[in-house]
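Missing here: one protein chain of the complex. Every other protein chain is in place.
Order of writing sets the labels: A and B. Residues in every chain begin at 1.
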Amino acid sequence: MAAHKQNFFMKYLWSTDHKIIAMQYLFTGMFMALVGGFLAYAFRMQLAFPGTDIPLFGVVSPGEYNALVTNHGTIMIFWVAMPVLVAALGNYLIPLMVGCDDMVFPRLNRLSYQVFLVSAIIILASFFVPGGAFGGAWTAYPPLSTTAEFSLTPFGSPLWVLAVALEFVAFLMGGINFITTAMNSRAPGMKMFDVPIVVWFIVLASILFMGSVGPLIAGAIMLLFDQLVGTGYFNPGVGGDPILYQHLFWFFGHPEVYVVLLPALGIVAEVITVFSRKKLFAYKIVLYTAIATGVLSFFVWAHHQFVAGIDPRMANVFTVTTVLISIPIAEMLFVYIATLYGGSIRLTTPMLWALAFLAEFLLGGVTGIFLGASGADVYFHDTYFVLAHFHYTFFPIAIISVFAAVTFWFPKMFGRLMNETLGKVHFWITVVCFNGIFLPLFLLGTWGQHRRIYNYEHFPELAGQDMQQLRVFATMCLVVMLCAQAIFLFNFFWSMFKGKKAGKNPWKANTLEWTVPSPPPHGNFAKLPVCYRGPYEYSHPDREEDYWPQDEPASETT
Amino acid sequence: MSEQATSHAGHGTDGHDSDGHDHAHGPEHYVKIWLLLLALLALSVAGPFLEIQVITLLTAFGIAVVKASLVVKYFMHLDVQPKYVMYFLATSLAFMVLFFFGIAPDVLHHEGQNWVNMAAEEEIVRAFTARRDAIDTAVRTGVDEHGHEVDEDHERELIAERDDITERLVEMGVAGAGEVSFDAATTFATTCGPCHGEGGAGDGAAAAALDPHPANFTDPAFWNDPEVTRDHEHIVTTIRDGGAAVGRSPLMAAFGAQFDEEQLEAMALFVEGLNPNAE
Partner (left out) sequence: MEKPVATVRSAAGISTGMLSIWWLLASEIVIFGGLLGAYIMHRIGHPEWAEYASHTNTWFGTLNTVILLSSSLSAVLAHHAAEQGDGKKAAKLLYMTVGGAVGFLVVKSIEWTIEIQHGYTITANSFWSFYYVAAGIHGGHVIVGALFMLWVAGLAKKNKELQRVEMVGVYWHFVDLVWIFLFPLLYIAK
């Protein structure tokens, strides 16, 4: 492939190379994670020590509290989870893993990042406009979100909607690239079932996204017009319907969680196969289960609206479908455990993160069943039980699996190994503290603590010492956890320049990205590979080596 | 790089493209489809003129579906793409059907099991009532909301619309919607008053300019006029068909379009009641 000399701007800022674009998404996502974490710090400190002057922030007013929780959620989902899991990993891995030299539309790829960057700038800018950032929750229900008189954020509200809408457009563009590349640009010999699971899962996630975001794009435009032009799409006083917005939002909102879950599951599949030196238990079952989950995810959305005033007969339907969807996910967890069973386990840092994902996500998943039953949800809705449930699912997705991915592919991306000791210390502190934050919140939720309240001292039945102590404990765990991320950041940047050199395949893995130099050159492969087998041929009886790269012709057994 | 461009360029000779579609019949084929589409368009536009709702809906949407399939098959060549293309497009459509039926019970219907969307129903009633009032004004003043004159055909349409609205309001259970509380006295004051005066004494605001003067119903001389028998039938006819119809001044307009039988009766009785010598 042509190696052209490029200046810094062309090489790092205006590049069409999928690896550079992946890095752009990764670094933007990491930065936004720090922002989201800081927002969490501020509002949790307010909850633990209400009304006090928070170090590095100041006193949190009620309006600011709302803006903090709203943007924490919005940023973590749209500007951390999605860009890192789907865009960064999709961009980096797909061309390498299917054995081609770039994405099918490199310039569209670059454009998608640029649109994404603009959206990130807009959401950050919304903090600095008069009235401050939007505070109407990441769900942005009207009339709070449409009426400045209620939201008190005349500029923040439309900026928030605009940022989210642009982010959607960026991911639609990116998604088309991923799907087309994975379908069409596979190496000769790479059949559908020879493609690594993480690639399929990112492609499925893109398809899910594409199929569900449309109505919300329409809804976002309607919301923006209600905010700025004075239309009344969601205003019942003039023939509109706020429940329509809720449906538009959640029709997308539910598949969205699977959009981020699938790449996370894919990462875990790659990591556990490599570090148990074992084949994925049932590739086809995993793939079909993921497809079934994706389809089923379109049938459950109104479980977010059980107490919103939907027709109770619909609530019955959605309870059934919601409880049903736990089955394929549970089955997938069983398949992963079966993959580990009998394997030669290597407890490297990526493997620790992958195992933690399984354990923590399991807790998150089972607590979802309580919420899916509409009867129980009448009590639990809008309490911290919900919050703890979705953090026990989202944290594994957006944080744990991402650390697994970063520690696993870091050697390929930067050509050097991360420090294992620092990695393990970071792992243990993070995971222990994570549980310390959110386990108490399950309790608080069952004891009746509502969400989105900035000071529980105002609610006598929630202001008891026992509850407040739990809040303080959770907040302290968060502070420790955030501080511990410094270990990771140090490890990440120091190893980039000073880590031990990694070579092509430090983990002795099968997939095609491990056959090229670390980091891969522009164009990836000096000679485009041919694929001879599936991605999980570990510990194959016909071979002395316990791994069998996909591009090795069959005759070359050692 | 330009592999794909040349691979298409080479197909002129055998008339087949990379999808295997036979274009040997050339552009006339497409023109024929286009003409068919235009014909279908004409049909769908003509549909509403029959004024049968079912037919209008059938022609409008049925034909839309037919037109769409023509465009999809013959212009987009979906039939020669790999099968899975059709599957994932169909899946998108299926999700839209799911979307519609999952949300319609809440948004399309305004009541369900144990709930009523009062805001929506209030808005419907408000809008219909406002429209009915607008129709009343248009019929009474002869000028619609755009400042256009209301001719007889239009007036008939408006009244039909008004009746339709009344029916719906009654269906919705709006109190007092059906009974058009017709008060002869009030109607006389607003409708007849300008000429005959609110009390029927022939002293309305416009009276001075009219020759002959509008009738003074409180004057016994009017009722005992030797030249005209002003019995009940005469009064009813005058109100309904105007003065010219009973051989009197054409300055008395015809108000038949505004009142039904019962209302005409009520008006006539009211006018007769103004006679100081009425029994």
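We take it that contacts are C-beta pairs under 8 Å (C-beta built on N, C-alpha and C of every residue); 3 or more make two chains touch, one makes a residue touch a chain.
These numbers come from a predicted model, not from an experiment.
Taking the complete complex into account, B:120 is the one of B:120, B:207 or B:254 that touches the chain left out. For the options A:238, A:369, A:422 or A:530, the residue in contact with the chain missing from this view is A:238. Across B:27, B:173 or B:226, the single residue that touches the chain missing here is B:27.
Counting over the whole complex, chain B has residues 1-5, 8-12, 17-18, 23, 26-27, 30-31, 33-34, 37-38, 41, 44-45, 47-48, 56-57, 59-61, 63-64, 67-68, 71-72, 74-76, 81-82, 84-85, 88-89, 91-93, 95-96, 99-100, 103-104, 107-110, 120, 123-124, 127-128, 131, 146, 161, 168 touching the chain that is not drawn. In the full complex, chain A touches the hidden chain at residues 2, 16, 95, 100-107, 172, 175-177, 179-181, 183-186, 190, 210-219, 221-222, 225, 229-233, 238-241, 244, 248, 251, 523, 528.
FYI, only the chains that are shown with their structure count from here on.
In whole angstrom, the spacing between the mean C-alpha positions of chain A and chain B is 53.
Against chain A, in their complex, chain B makes its touches with residues 88, 91-92, 95, 98-99, 102-103, 105-107, 109, 112-115, 117, 119-120, 123-124, 127. Taken in their complex, chain A has these residues touching chain B: 207, 211-212, 215, 236-239, 241, 243-244, 247, 251, 298-299, 301-302, 309-314.
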